[in-house]
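Working notes, beginning with the structure itself.
In this view, the complex is presented without one of its protein chains, the others remaining in place.
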């Protein structure tokens, strides 16, 4: 792979899942791949899981890692032709060009504004780094997608499915803040591209994801109906795509035991961090069917599979 | 050791000191212990000495290290059953559980509030990480104790003692800020548990440490009397335990040459950072009897002994 920005960069999803599983079984078996290689992790937004799992993955491949937190503000200029006499101190042409001198793989995290839909969905920061970097770029979450999380989720589902073609429900859940659509977009995109699950997306009216990610045929506005017979419940809040960035106070959408009882003894999944008793009840997340820690663990192997494909 | 939070976690203090001394003599002799292992250092409060010495120790054991500075605010929820609709974004159950997926030893630093005695002395943050982590937890200083510093101090005293049972004085010293009681608590606790020194604690009236750490029989309110015949003077400021967090402007408690003249040519010790001419005079800290840099050096070997026991 020359870049890892979305599922469309992956030639064979099952092969990549298998690679992740192989790293999980033998974390250091490929530690020659990163020998004398450098991975730079560039964060425009702070991170815990992504940072640690990506660093760990790189090191298990034998590579060195430099993590650079640019969340304090680096002042990068993205427009071409500007007279840079104001707040930006470096153009992305130089930023990406320079970082490419120092590493073999460049991992970048950025977030959406949630105020400018067009700019967010153009994925300006990530695209600019891809354009001007001379090394492979890995998205550690962009304004619209979070592909490392989705690969993780494929691995987790493949490890726990009890049928060849499980029913998977991606459900909106309540949250007090405005959150990006990235995790939900990517999860929807990967589940459909993977083709090994039946995906239903349950969300309130007004919270449909962008049509490119969520065709109307798989969207339900009735959470209880969607949960019926589900094998996996994947909970996540996201702000509205249509009324861009809007939120709603809908506590009834919480995932609790009553709703889980509607399912086929479904596993509960969430990418974390999660707000307890807001998104999901204690009883559900603390139940044996909760896979949230296994997902966090699988982030390492997903990252290792992606980095390993590039090094 | 499955955890390192206080002296009571140490089965044999002299054996641990001997281990630290062995690492000091041959820093890389145990570099197989950490092979393919990961240590995470999690700082809720900033650090220089602790961070560097712990990282160095881990690397000398052959382990990888990720240092995570959460002092900017991570927003961890510690209460159970809360509806997390406010400022906390992740429950410690997930935080500790996730971090445990990424490492073999989890080192945590937190500080007291100095306003809520009960909460501080319950050592909520450290205890919660111990409860929910699935890997060994090392305290890099908690709200009430600083055991890595105390092990360091044992090593330093054992290297410099001129008699089998030296007289050690832990003395309060002036400081312009309100400081935790951790270093003093731990030092008192370790010296008593070690049993190889005669400990006297000198502090102003109103600044007695918590009774669990400082039995009245070894506390003196007369600094000059306490210094008589001392072999080691260990200086440290702490805020009051009784009138919790209170300070006092008592410049006469400074450690200067006049007071050191009362001792048995005592060594001067301090955990650093130290405010010169406030806590201790230039003449004392710059004298050949000052062990402050040796103490800083010994932090590495103490950390290596503790991590090495866990890896």
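Quick notes on this structure:
When the chains are written out, they are named A and B in that same order, and each has its own residue count from 1.
The definition used in the following text is that a contact is a pair of C-beta atoms (placed from the backbone, for glycine too) under 8 Å apart; a residue touches a chain by one contact, two chains touch by 3 or more.
Not measured: the values here are computed from a predicted model.
Within the set A:98, A:212 or A:261, the residue that contacts the chain not displayed is A:98. If you put the missing chain back, the residues of chain A touching it would be 36, 38, 40, 64, 66, 68, 72, 74, 77, 80-86, 88-91, 93-95, 97-99, 101-102. In the full complex, chain B touches the omitted chain through residues 27-28, 46, 48-49, 51-53, 55-56, 59-60, 176, 272-278, 282, 286, 292-293, 296-297, 300.
We adopt the following convention: only the chains that are shown with their structure count from here on.
Look at where the CA atoms of chain A average out and do the same for chain B: the two points lie 40 Å apart.
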